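Only one protein chain is missing; all other protein chains are in place.
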């Protein structure tokens, strides 16, 4: 097998080495626990504040470790690439950041993530820590029916971590944070597309095959194949394929307000993401939907996969206020 | 020819459509002039402040358009992909942002960029605008000799735009800004590596070929082939190949302070960039060089090329102060 | 009858077989999942195989509990909690045993498989590891019920697991990552059913 086109040493060490690099790059903001593969706020636990813990497989950076910091997450648990973290890690994170006001687990809806966070929450409860979990499931590419594991958690997770992180920073309690988190998840939907596959370091070759003239519609963030393989199309057609199902699933009406989020899968240049945002904005204008805020860039990625996803979140006043609140993480940073 | 794996409509329109998308995504921060392909600070011209204008070929996003905003650039001129902007654009930008205190042109050292900015500066001078130009040439992969067009301008450009942007915001005059800019350029050096090529939309196929087990050392940011093609190597060896020539070119001594910048070329996941940063930091520790500040991410890219560059900037107090000053652009944002 | 040593051999054999099959398992997971089942199981099973060297275990159930906890802690993904729960529950009915015969093992196997169902809510035909384990349990009970010893009953179980595994190929997945594919998941054998069969086959070779 030819070596991979990747900047790493032993593929088995990639997650730990990346965490060590993160710690070195952000000494004032972050602390890492290399044994448990955790990224922690340097000042955790913050006494009296609800703590947010998320995590999942690695390979989606900056999600989640890059969103640890004031105004967003208190800790992120890094699993192996595309593999959920294990209960020990999640329990260690939960214990490390609990400031006495309880801990909110933000879990993307994948069987593995859900079961591992569940086991950890059981253990944390036994240890006397108040834990609430919210599961994100915003991917309209997957039918939410009895015949699937339910919709996947994708782009909404980023928006939720920002918004609920701000609410926790404001001093809202665990129940209020959990309720806001569920509202964000209910009001947000996403759909993604891949132009290329990605290669998991430990596997050493692309997860799926796409012909030179094909794209995969309804892709997940783990290189799982999507809803259908189709011929490549111009950005404006792709935008329509992504925006329409999201608009209709959310039943967005004229005059409603959204946060519009065009997310890169990792291997698509920003230049193209802005082209896509232009198309998405045009479609929203046509539908009479107002963009209250927007986000364009690589925030929840699939290693070096080329492609993008579109997330729309129907917002209320509280969500916008929390979105605008200061945030100070490696991946999202604004305000004083 | 198979269609490209890119999110765009007509390749000829990619730059203008991306600019329109940027304008739509950042209405409060930016204004774009689609005729001249300029990205402008929404509040330009800022009266009494030295204005910074940069620009170059597109395809390096977020550089330069993503660095327009308070504390950094006043305007960026977008050329076609990997092609420098033309004098008309640069003149229009210079005229639009001059707040009476003069305009600093930040030019990467490529024959085309230098000549086009020179022509624009001549025209601006004729129109009575005070213009100074600083040319960045930090790429140690290229010999700075009579037998080349001189070193290329790469990673230092990002650091310079941030630092000098802060100086201008502080109220320093044109001569002081230009002097600081030249000092930054003199004290900064870079070296890059590519694992894959990239595809210019208008060309439709990869700029160069690399075998499955090869990497290109000393790459530029336009898919120009580099110094040598070599067998793929682990991250730690690649880091040494990048850091050593930079350290030696700068004659960095034990106890000296740097800003360390690991930059992604676009197609390399953040996970790997942090692995690289860990290796770079270890080499700097070994050399006794102190990292005053660091930056890790995709800031000056080559479309979807996989690879990275390392930039070291020997800093003084003023540079660190200016680095820490608030900045509010789509690509770099911190402080109040 | 199988003693602590035999159980430790079982786990060693699991680890060796999973090592051999890791690439195949990842390959199966590439088709309908995320291409990590082989590396997940390899990481977990080799950690388990080292337990016997690292620690002296006083009983079979203490050993199996540790195997379960080790899998939970090292595998991750969906299969980590599921196989972890399997071994944790397997330990329960063996609490008092130094030498395990077919009747006790049958009770343990039932507890383990029920643990997987409790955690993952899979039903027959969902195209999961349960589709190998459920027929294995049934075949085991049938064989031991008609007087077969532990080894012989496990051979019947392994045979049934393999058939169950093969039967997952045409199924449309309704649980786990493969369910995202809908109809497109048909035509591929389930990775978890494949690794489950490996574990039962290893048992048939070592617990006699």
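By written order: A, B and C. Residues from 1 in each chain.
Operating definition for what follows: contacts are C-beta pairs under 8 Å (C-beta built on N, C-alpha and C of every residue); 3 or more make two chains touch, one makes a residue touch a chain.
Just so you know, these numbers come straight off a predicted model, no measurement behind them.
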Neighbouring displayed chains - absent chain, whole complex: B
Contact partner of the left-out chain, one of B:67, B:82, B:274 or B:323: B:82
Residue among B:5, B:26, B:60 or B:152 touching the omitted chain: B:152
Hidden partner interface residues of chain B, rising order: 57, 79-88, 110-112, 115-116, 118-119, 141-143, 146-149, 152, 200, 202-203, 207-208, 220, 222-225, 227
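One rule holds in what follows: only the chains that are shown with their structure count from here on.
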CA centroid of chain B to CA centroid of chain C, Å: 54
Cα-centroid distance, chain A relative to chain C, in whole angstrom: 32
Interface hub residues of chain A, defined as touching at least two other chains: 81
